[in-house]
Every structure is written in structure tokens, then in C-alpha cells.
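With one protein chain held back, the other chains of the complex are shown just where they sit.
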Amino acid sequence: MEYVLIIIAAVFVSNIVLNQFLGICPFIGVSNKVDTAIGMTGAVTFVMVIATLFTYLIFQYVLIPFELEYLRTITFILVIASLVQMVEIMLKKISPPLYQALGIFLPLITTNCAVLGVAVLAVQQDFNLLGSVVFAIGNAIGFGLALITFSGIREQLDMMNVPKQMKGVPIAFIVAGLMALAFMGFTGIV
Amino acid sequence: MGLLTFSRGGVHPPENKISAGKKIEPAGLPEQVVIPVTQHLGAPSKVLVNKGDEVMTGQLIAEAEGFVSTNIHSSVTGKVLKVDKFPDASGYKKMAVQIQVEEDQWEAGIDTSDDLLTNIDGTAEEIRNKILGGGIVGLGGATFPSHVKLMTPKGKKAEYLLINGVECEPYLTADHALMMEKSARLVVGIRILMKGLGVEKAIIGIENNKPDAIEVMTNATASEDGIQVQGLKVKYPQGGEKQLVQALLNREVPSGGLPIDVGVVVFNVGTAYASYLAVQKNRPLIERVVTVTGKSVANPSNFLTRIGTPASFLIEKAGGLPDDTAKVINGGPMMGKAVAKIDIPIVKGSSGILLLRENEALRNPVQPCIRCTKCVGVCPMGLEPYLLMTQAEKGMWEPLERDHVMDCIECGSCSYTCPSSRPLLDYIRLGKAEVGKIMRSRKAV
Amino acid sequence: MSEQNTINHIGFVESVNGQSALVRINSQSACASCHAKGACSAADQEDKMMTVPTGGADYRTGEQVRVSIARRTGLRAVAFGYVYPFLVLMTILVILTAAGASELQAGTWSLASLAPYYLAIYLLRDRISNTFTFKLEKLF
Amino acid sequence: MNKLIVSPSPHAHTAESVPKLMYGVMISLLPAFAVSVWFFGIGMLIVTTVSVVSCVLFEYLIQKHILKVPPTHLDGSAVLTGLLLAFCLPANIPFWMVMIGALAAIGIGKMTFGGLGNNIFNPALVGRVFLFISFPVAMTSYPVPGQWLRYTDATTGATPLGIFKEGLGEQTAGELMQQVPGYTDLFIGNMGGSAGEIATVALLIGLLYMLYRKIITWHIPVTILGTVALFTGILWLVNPEQNADPLFHLLTGGLMLGAIYMATDYVTSPMTRKGMVIYGVLIGILTVIIRVFGAYPEGVQFAILIMNAFVPLLNKYFKPKRFGKEVQHG
Amino acid sequence: MNQWKNFSKGLLKENAVFVMFLGLCPTLGVTTSAVNGLGMGLATTFVLVMSNLVVALIKNQIPDKVRIPAFIVIIATFVTVVEMVMKAYVPALFDALGLFIPLIVVNCVVLGRAEAFASKNNVVSSIIDGLGMGIGFALALTALGAVREVLGSGSIFGLSFLKGDGMLLFVLPPGAFIALGYLIVLANKLKAKTT
Amino acid sequence: MSQIIIYTIITLVVIGAVAAIILYFVAQRFKVYEDPRIDLVEEALPAANCGGCGYAGCRNFAEALVKSETFDDLHCPVGGNEAMATVAEILGREAVEQDPLVAVVRCNGQPQYRPRNNIYDGAVSCAVAHSLYTGEGDCPHGCLGCGDCVAVCDFDAIHMNPETGLPEVVDDKCTACGACVKACPRDIIELRKKNKKDRKIFVSCINEEKGGVAKQYCSVACIGCSKCFKVCPFDAITMNNNLAFIDSVKCKLCRKCVPECPTDSILEINFPPPRNKEEEKEKAGVEDAGKTGEKVGATAAVKSGEKADRKTGTEAAVKSRANAEGQTAVNAEGNTGTQVEGKTEANAEKQPGTKTAEKIEEKKQNNADDTKGTKSGENGDANEKTQKD
Partner (left out) sequence: MAKKESNFVSMVATLSVVALVAAALLGGVYEATKEPIRLADLRKRNEAIEAVVPAFDTVPSDQIVKYGMDGDTLILYPALKNGIVVGTAVETFTNNGFSGEFKLMVGFDNEGAIVDIAVLSHKETPGLGDKMERDKSDFHVQFMGQHPDEFNLAVTKDKGDVDAITASTISSRAYCEAVQRAYEAWKATR
């Protein structure tokens, strides 16, 4: 139950994009197609989870014992950067067609602040291991939810007559704002 | 039986069948006729006459070229003035034969008497040849050569013949009049088509706003085995063949398919009558019933008209062009084509000439789509017209194809119903043309 | 109808060898057209190279082509690449935690479980390769 | 002869038009308006007038001076937005707040997207939620019905839902039901609440009128109300101590107004029947979740806005049932 | 290169936030007030200038292929420095900016400038470029913070000019998005006018 | 040194080294060599992403440029020779000069030459109208006037002239991207060489019908009489299917053909007044008109010997009188380059049905605004501007 609440909180109440303002760049930039958004969600879930898992272990079993908490930022970013790259390397080595299919389907995700942000938040909030991972999952779902809905809206807006001044990024922000407004309704459900 | 109808969508525009109950009158002969050589869907026919030739009524003047094509006959007796390109209803020039009318001398071998001949001789093959010989095309609007429809493709089997007496277009009453007056001959025509197709069962579908026609046809078929008359709910486009097949037999013609894919062939009542004349009387298709109507028309009528007669001649016959005419439509208000000039020739596919007044004719100003879903609701094919229009407007051909634009039967229900007066079908048609081109080129590769 | 649910990318033929062509795909995310991409780490700047069977047609180096895959194939790639390993990892993690393993052990082992997963993919690579096929079309 | 008009078919068109539809909705709102004026008097009149006038004015000004497109402020949609915005504001809210709400509704909610037909979110609700979040105090103190001549100075009280939400935990549902107006009052609208949302019966009459005029179909309102009844019914059966009965939920708050007028807004609701049903069900579920588990006593406004965001996806994945199955050629 | 041009391009023409849409997360996340925006802007400017400086200094010692990781280490170092210094001397601001201080590491502006500018230019230009970009960024954040503060709390830089509160919405997340959306439109107009 | 610093160093160096190793492999396996020149070339291109070069976008074109050995068939019409020269410099290749092109509208079927005998009330789209029928006038080749070409122009270079009902190209803005050429369902628009001072001489007609028929459709149609063909000293004119065509590369702008044409279907644009005394006065007007920027209309007016008229609608009567007086009548005021609705139109105005026509006009405007929504702002602006003029 506790884990369910973590997920609900991360998805709806303090949505990573709409409420925490993390991962705005991909949210604004990559969300043109629903298909891509769905694929991104899968990829982001995996990346967030292994990043959080790994950084959790490093934090708990390296940084804390040596009282190096202040190295959190620098170690996390290095670890995440190499981890993400490593996964891609593996995929590419192991099954080039699979890798190619992914490449054509998704923009490559490199580190972005959502992944680092979630890793940092997870250790900040003193979750245990499983809690951290669940927290990462929740945030990934929250990211996906926002991304997918938003890409749907964008696909529709592409067919409509948005004023020229507003086209592109400005309208994206207004839509995000109104989505955030709507999501305020979830305040307090956990 | 309860009222049958098709399952999805449909609209009910005001029926306005002003000329209902009017007897079929011969329109008489104009001074000149212009007979286009493409009056059907398919390849143009090959012209057989030259300038200066004398032709007789019913004489073959152009012959089928290719499989999907048919014969064209002179509808009058007189001298060929010109074999040249003449503007058709769209104003674009097409090859046609212009004939100065001199008299009405029918070619030998044509039975011009009015006797009812019920005995059907000949094999299916012979019937088909006679129908091709008579230049019969579908008179329901699509003008598809009828002999082609009689040839069931390999692997398919026709089970039912459906006779389309629905006439769901507002205003038009040509089929109605035909059913009222020529029921016995019609029934023979149906038998001929049944024989040509090799089917045992035929159903005549008639919309319920023509109770007299239902009665007459029921009486006429009372003694006929396998022919049944079925009343249908008044709902446009009940007469669309896919809708009719579903209403009568509860079978859905597959997307991209033909009625024959579900064992059905559909013919219009006019086609059945024309088949009777061609097979029993050797009389080619040189005249048809044309409704001339409109709210201001002095004398709304159903004229038996020679092919090639200028529409203006018929309008004169019906009391002249009313002053408040703002739009002249070749056909009905839902599917007919508006014309820029009234001297266009009547062709095999012309079922009516409709004169609209200004207040009926003008479209309302286009407003933005308010996504009211009305067009989605009325589309009999289950499409999303609002989406198709936008995609067509923006040239998004791939999504258009994905969203099945090719299924659209161009019934116009969507444009009819849109409260924002959006030109939905205008653009969807454009999209269909474009997607059709792309699909064909893909097939060609 | 194969044209329906596909994802298309425009690319250039880099080289042709026998039955397949090496195609360079321009990245198509919003980043690709963004003037600021040079300054952005999130940007998807890398071009992707892929080997696509030519299906007998004749291609020239430098020719502009369209590479397409079915939407389903794309989603399946995501599943193989990210979703399944995620599930494997989570399963191990939950089982070990439930079994009372320490966090360090649970965490390390679940990360380690990815190795056999990738090994499995590696062993099955031929089977998998067959699922991911691309279609090559000339643009003009 | 005059020049003939030529256009592609069809040449016949319905008599329906956008303004006619909009005015139809307004007519259906009349009974509810009358009831509201009966209960809230001058406040209702002021708020409605200000709201309608500002909406129309803002639409005109924005189109004329910012977007530079032909103004369409008189097509009825801005009037309707104004009317519905007024309906979901407390009748004692200061007029300048109403104007801010109208600006948010028309400016942010509608014109930013390009005007009628292009917006993703329901403008009136954008206006309301904007105000609700911006001025929570003013937006959560509702006048007690029956103070005809008092506007911003009216005595305020809580809505039945507010009373319920507040009291839970300390008191049981049964005790709380004693503190809220009886069912008859709830039915006719004698309770605290937004200006136009209270008149349950009158709103239902409006629904019937719109159904009769074929302005809307039953799918959205019925599924929303049904889902709310079902969901709250289950909660109530499981724990009658802590949960109100379904009827209470149906009759209180903005549910009727939302289900009948806001969720059905053409522009922001799904395009297919299937989509509508799913939309309705999800709005119902979200409403109950927010009402029962969330911090706010009322959830319809948020539920509708949230689902507005999902409408494009619903449109994408729920297509109408097409005629005929696919045949594979070749 | 003309150093003024080098400096000023970051202010509007290539403004990180309004024109390039970079570093949006901190932009939205910390701008509940003008002061917070300014604080974040200055912190970022510091990191930007320092990392540009160091990168420009050692650019030739770094093999191409480890360029990015090396930059990350450099940037992360300065971020951590900022983190510790703020914690020690301006703890209140540090609390208000919270997560977004460590996230300067992934701010595209910082890495982007290191990669696109400092690694190709000399030290002085790099510093000026960093300053320009950083100040542009700080300006944008301050502007957004000011707008949100004025509308949302009826005050500016903490000075209240309104009795009571403003429109709460603007201090809450939706207000951030909406205000930024319209600010971008305005900035575009401004840019169009000045060029 | 304190312990912490030692730990710090150990941790960071270990992590740094591991990261380095991983990233080393990444770099090894991953790095696709991206020619840095692609970026440079892209920068040199105008970033219009209009597709005028035949590639999907500027970047694709940049790649193609870098990859190919020569510049054959590779040209950016928008950036023109200038951009291509820069590109050539970047790539160290020989620049291939290509004549800059400009779009011309080869139809001069203004209402007074090609009477509108019906009213189109369908979707405001040339493609729709074209597939429906011949259009408001009889000519099946003539401009339909719904402005599909205007809607597709990314450069705001082509506008509908409400007086003539025909699109006009603003030479300075036109980048020859060819979008309008593709959009026009009637293939009326041609890209031709841009001559100095934007001068051009072309046959403003694409009607391949025989002379008599063509003349029926439109009084300024090319009737295929070959007179221009015979008079051209540079062989710039070809005759094909009853239609003369002037090759813009061969044409030396000698203007010999212009007076030859019996139907005035050859337009000369942006020329100084001719020496001919009688015409001098007339041409003076043109020059002014040229300055006001409404070149096509003005020149067309002069060309046909008819006058441009400032006070459009109100002076319709004057106009028809002028017509009646014959072709030499000169209206000194004719310097705005706009044209009154022609004689036929003026006559038509006396007839009933005009009301309908007006209504429709008004509506079309609205409809156009709506259906071409994205452009509506500019359209509105453009119209406003013209009206003010």
C-alpha cells in the first residue's frame, strides 16, 4: 500500500513535469507524436529505475560510509551518464537490428534533469531501496502520462489554427499550464 | 415486416418530392442534340460516324472500346453536324456527336410498339450481349456499364439481385414515376437481369415515402416467384448500394469491396426497365425519364427525354426558367452537379434537372469546426469527415488513407449536417482523388 | 495495408553493398530542426546509421530515401530494449527483498540480472533480428 | 438570367447553425437561471451580466487588436462561455474577479488556441479554476440563498459538500446529513453553492430540452451521472459511516451543471460515441476520487479539465465503427 | 571577435530561455519570486563563467573523445562548490532553490556553452560569453520571477504593494507555465522589433 | 591532508576512470563521423526549410551538398547564388552560377477580358474548383482565383489582387521556391529567369486551344498566330499547340514581340516608358505605378491600352465610358495600378443577381480567411493594405 501511495503521489499529485518542473526539455521538445511519446515512456522508465537503483547503492554504500555526501551531485551525474551510455552500447553490440529499430523509433535519450532529479530526490526523501525504485517508477509513469497526453494534444493542435504568434513553444507552455491547473485537482488525495 | 434501414448515420433532408404523381410525358424532340461519347464510367466509346452522315434513331454511333465501356446510339434521326469536343456539364470539353434533328425514324429491327413481351429468350450470355449492344449503363447515377456487372467475377457467386427503387434523393421522382407506370415491364426487366446473373432471388427496395409505388410493385410481383418488394425507412442515403445491401440483407459490403463480395448485385429500376427494352425490344438506351423540378418551377414534370437534349429545352417545357433561379443542378440536391450553363446535354446518367432559388442555393459562410460530432454521427460509412477534411486541406495524404478516406461514398450527409457549413465533402473528394492517385501509382510500381 | 501505422524517416544512402544499403538517418526529433541544438546536451544530435535490405532495387550513394518501420515493430523494440529488462530487474529486486536479502545484495543482484538478460538476447539475436526489418523506399 | 451559382454537392444544408446551437443551449439554461435568480437575487444578475459582457468584450478586443482576425464575438459562443462561467461562480464574488475570470476564460482558454473550435480545455472551466486557485477565499465562501438584495455583503455559508468534507473524521456521515439541507431543498436548489449549479431540477429540464433539440446526445451526461452514482454507491455500501449516499452526491455541487453543460461542450469533448462513454466514465470516477479522497470538496471542474487533456488521445484511439470490414486486395 | 557583441547576444538575441528554450526546468521551478530567480540566475552565471574559463584553459589538453565527461566533471565540481557555499552563507536561498542547484549540472546552457563556445575560443571570449549568457539567463529568470511575484503575491522583490494577496495561481505551478508562455511571445515580439 | 580529501580523491578518480573507460568505448563504437562541414553548410543556407531544393529540409540539402561531388542539380533557390557561393567556398568547390528565378502568373484573365458568368460557392480552394468545373469564367485553363498559390507561399511573396482576381508576385520577396507552382492545379505559374530590374516579358496565357476558341474564352488569350514567333530576333519564342512560349534565358528583352501580339497577351513588366510619343503619357503612369509596387496590374492595364483607375468602384460608369471611347483614352489618374472591374462586370452590376454576387464575395473573403486559417492574419493584412492603397 505504501508503495502504491508513492506511485499515486508521484504520478498525479506531484507530477514530475507538471508540478516538479523536471524534464521540461524533452516534454517540450520530443512530444510531437504519440507513438514516440509511448516509446519514450518505456525507455525513461528503465533508465530512471536503473539510475536510481545504482545511485542509491553508491550513495548508501560508498558516499555515506565515507561521509562524502557532498559528492552526491558529481558522482550521480557521472554514474548516470556512463550507465545510460552503457545500456545503449550493450544493445548495439548485442542486437544491431534491435538497436536500429529503437534508433529510428526514439530520439536517443541522454541524461536529462529528470533522471538526475529523480535520483537526487530519492535519496533526499530517505526512501529505502525498494521505495526509491518505486518512486522512480512512479515518476517515470508520471513523466509518461504527461508526455503522452501532451503529445496527443499537440497532434491535435497541429491540425488546428493556432495563432501564429503562439505556435510552437508558447502554446506548449500554455497547454502545460492548463494541464497543471487541471492536475491541481489531485491535491491532497494521498 | 418492420421498417428496414441501414445501421450507421444518415440524414433526413426535406423530401420536396414536388413532381411526385406526375405522369411521365415525352419531352419531344429538340432541334439539335449533342451526344457525348463518354456517358458512362470507363473508357470513352469509339465514334463511328463523321460529319455530314445521316443517322437514324437508335443507330449505333459509337461503340464500346475496352471491357468497361459501352455503346452509344443516336437518339434522333438527322444529320451529324460535328464530331468534336463540346463542353459537358462541368464545362470541360469532351468528345461528342452533334446532330441536327430532322425527324424520328427508328432504325430497322427495333420494336417500337408498346406490347408487353414477357417471354425471355436467350442465354445469360446472349442477354449480356444485348445489354452491351443496347448501351445499357446503370441509371442510378454511377452509369457503370451494366453488362460488366452481369459478369460475376471468378470465385464469387451472386445470390441476390437487389433492385434499387429507393430514390432517396430529395426532389427526384423519375424512378418513382417509372415504377408507377411501367411496373409490368420492370418486372420482366428484373427477370432478365436475374437470368443474366443466374440468381433466383430478387428484392426491390423502395422507401416508405412512396406507398403507391410499393403497392403497385407488390401487385406486379404478386405472381412472381423469387421477387419480393420491401419498404424501407426514409433515410438518406438509403439508396447507396452498400446501405441498401445492408438494409435489405443485413450484409456489409467490405471496405474497398463490391456488393458481389457478399453475393449481391444492385441495379436501379431504370436500368431494369432499360434492360427490358434492350433485350425484349431490341431498343437501345436513347431516352430516359428526367425529373424537372424546383420550388419555383411552373410545371414540375417527369419527362421521357432523348439523350443529348439540352437541359434548357426541358426547362422550357416545364414552364421556363423562373426568374429567381440561382442554381441549376444536374441530378438531385444531395449528389447532383451544379452547372454553370443550362444548355448542357442530358446524358444517360441525368436523373433530374433541379432549379434552386437563391435562398436555397447559397451556402452559409464557413465557420470553424466546433467539433460537434454531427458529421461523424451522420456518416453512413462510419468515417470522421471533420478529420478527413482537415487532412485533405493540409495535404496530409498518408493519414487520410489511414483514416479510410477511400470508403467515402460522397453522399454529402456530412456537409449537409454541419452547423458550421464546412465544405467537408469538397475537400474529402479532393483527398479521395489524391489518395486514389497515390494508391494507383503504388500499385503500378 | 502496410502504409498505415508506420514510422518514416528520411535518410541518405551512405553506401551500398550487395543486398543491403547503409543509410544515414537524420535525427527527426524536434531537436534536429532546432537552431539551438548545438548548445544542448539533451539534444538528439547523433545521426543513426542503419543497414537496410534493398530488396533488389537499385540505389545510388547519396540518394535520398525513406526508411520506414511498422509502429508495432518500434514498440516491440522498446519492449525488448527497455521494458523487458526493466521487468526482469524489478522481479529480481522484489523477490530478493521479500526474501529478506540486504539492500546491497538485492540491488546488486538485480542489476546483475541484466547480464543474463542481455546474454539471452545475444543468443537469440538472429531470431530477434528477423522481427526488426525496415523498408526502404526511394523518395523521388 | 442572373449568374448561376456553382458549388460541389451537396446543395442542401440543414437549418442548424453555430449561433442557433449556442442560443439553443442558452434557452435550455433559462430555467436554471430563473431558479438561481430566485435564490441569489441581485448577485446572480450582476455576476451574470458582468461575466457575459466581459467575455464578449474580451473576445472582440483580442480578435480585433491582438490576433487581427475578423471578430466573431457575436456567434454566441462567447456569450455562452460567459453565461456558464457565471453559473459556476459564487453569486457574491466581486465583479472585478469575474472580469479576471472572463479574461482567463477567453484569453487563455480560448483565444490563445485560435478561438472557437480550437481550444483544448473548456474555457468557462479554465476561467473558473483560474479564479478558484487564485482567489480561494472568495471562491469558497458561498452566499446563503434567499438574500435577494445583497451582493458582496451577503452572509456566506458552506456548500453541502463543503460541510460534509469538513466534518468527516470528527463526525459520522449520518450526523453530517443532519446539517445539510434536505433532499427536497437539494432538488430545487435551496442550498449554498455556485450561482447556477444549485438548480438541479431546472438543469435536468435543460438537459431534456437539449436532448429534444438534438443539441447533445445522452452519452456524456448519463455516463457521468451513472458512474458517480455507481461509484459513490459502492463506497456508501462499503462504509456508510464515512460516505454520503449516491443521491447526495448527485444532487450537490457542480455535478449536474458539469455533466450537462461543461462536459458536453462540443469543442472539448470526444468525437465518437465510444470516446464519449469512456470520457464520461472517467470524469465520473475522477470526480468521486477528488470529492472523497482529495483536498477539495468538489471535483467535477478538475475532473472535466483533466479529461479535456485526454480527449485528443480518445479521439485518436476510439474511432467510429466503420462500415464493412477490410478486404485485403492482392 | 567583437566582445560587446559576444556579450550582448546572450541578453536577448540568443537568450537561453526565451529564444533557445534551454534550462527550462530551473526557469520554471525557482521563479516563485524575483529574488529566487535572481539567486538562481547568479548561481548559474557563476558556474557558467567558471566552467567556461576552465574549459577554455585546458581545452587543448583534453582528448576529443572524453571531452564531454571531462566537461561534466568540471561543471559538477563548480556546482558542488556553489552548493556548499550557498548552504554555508545563504541557507535560506539555498532552501528555496532546493533541488535545482544540483541540477545546474544538467542545465543545457552550461554544458552547451562549454561545448559550443569555450572549447573553441580563448579564455577572455569564453568568460565574456559565459557572463553574457549567464546574465541573460539571470535576467530571464528574474523577469519571470518578477511577473509571477507581482501577479501572484502583489509584491516585487519582497516589497509588497498590494494589501492582501495577488492571484495565487501565479505562484503555483500552472502560473509558471502560463506566465512563461506569454513571456516568450513578448520576448519574440521584442526581438523582432530590435532586429 | 584530511581523510575526507583523500576519500574524495579516491572516489572521484575511481568513478572518473570507470566513466572514462565506459565513455571511451562509447566513443569508439558510437561515434558516427559527422562531417563538420554539414553544420557549416547548413548555417550558410537560409533555414527556410521550404523544400524548394527538392530535399526535405535545409539540413538534408546540406548533407546532399557535402556528399555530392558537383553541384549539378543542387541549388537553393531561396539563398540563391549568394548562398551557393558561400557553400562552394566552405566545400572548396567551384560554384555553379544559376540564374535566379522568379515566379510569374501566366494568366491575365481579368474580369473584363474573361467575363465571369457564374458564381463559385464551394470551398475556397483552386484544387476543389478545378476538379469541379471550368471556373467562373469559361476558360478551362484560366486562374480560378481562390489563391491556393497564395496560401502555400512561405515568403509572403504572392498576393491576390482583389481588383483583377488574379495573384500577383512581389518580385523582391519571391525566392523561386516553387511552392506555388506545385500548388496551382492549372499549372499557370512558371518559374523564369529573373532579369535585371525585375524586367520580364512573357506570354500571359497557357491556353492551347485554337485561336477562335481561345478568343471566345478570353480576349487576351494567346491565339497561336505566331506573329511574335516570327518577329523575335533571338529565337526565344517557340510555338507549341497554338501557344507561344518565351524562353526567359534566350529572351533579350528587346520587346519586339510585344506590339505584334494581336490579343495583347504578351506582358512586359517593369520597363521604362517607350520612346513612342503617343504612348509616352501613358507609360508615365506606369512608372509611377511601378513605384507603388502594383506592377502587374499596372502594366497589364497599359498593355491593353486600358486605364488603371484610382477610384475603383465608384467610377465604374466612367470606366465603361472610357472603354466606349476606344482604346486610346487615357486616364491621367491611372497611377495606382489598380483596375476597375471591367465593362462586362460593370454591366453585370446593373442586373439583378448582383446582390448575390456581393454576398458571395463577402462570404468568400470570410471563408478564405477561415479555411486558409493559418494565413488568415496575413491575408487580412494584405487586403487591408490593398484597400487602403
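Chains here go by letter, A, B, C, D, E and F, matching the order in which they are written, and residues are numbered from 1 within each.
By definition in this document, a residue touches a chain if its C-beta (ideal position, glycine included) is under 8 Å from a C-beta of that chain, and two chains touch if they have at least 3 such contacts.
A quick note: this is a predicted structure, and the numbers were derived from the prediction, not measured.
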| item | value |
| --- | --- |
| Touch partners, limited to displayed chains, of the chain removed from view | A, D, E, F |
| Touch criterion as defined above, residue of E:T77, E:N107, E:S125 or E:T142 at the omitted chain | E:T77 |
| Residue of E:V85, E:V124 or E:L190 touching the missing chain in the full complex | E:V85 |
| Sites on chain E contacted by the missing partner chain, in the whole complex | 58, 60-66, 69-70, 73-74, 76-77, 80-81, 84-85, 87-89, 91, 152-153, 165, 168, 171-172 |
| Absent-chain interface as seen on chain F, which is shown | 1-2, 4-5, 8-9, 11-13, 15-17, 19-21, 23-24, 27 |
| Chain D residues that touch the omitted chain in the full complex | 136-137, 140-141, 166, 170, 295 |
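In this text, only the chains that are shown with their structure count from here on.
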| item | value |
| --- | --- |
| Farthest chain (mean CA position) relative to chain E | B |
| Pair of chains joined by more contacts [C-beta pairs], A-F or E-F | A-F |
| Multi-partner residues of chain A (at least 2 other chains) | 25, 28-29, 71, 74, 78, 81-82, 111-112, 161, 163, 166, 171, 174, 177-178, 181, 184 |
| Sites on chain C at which at least two other chains make contact | 1, 34-35, 38, 40-42, 46, 48 |
| Touching residues (chain side chain F, partner chain E) in the complex | 12, 16, 19-20, 23-24, 27-28, 31 |
| Residue ranges of chain A touching chain B (in the complex, touch as defined) | 159, 161 |
| In the complex with chain A, residue positions of chain D that touch it | 67, 108-109, 111-115, 117-118, 120-121, 126, 129-130, 133, 286, 289-290, 293-296, 299, 301-303, 305-306, 308-313, 315-316 |
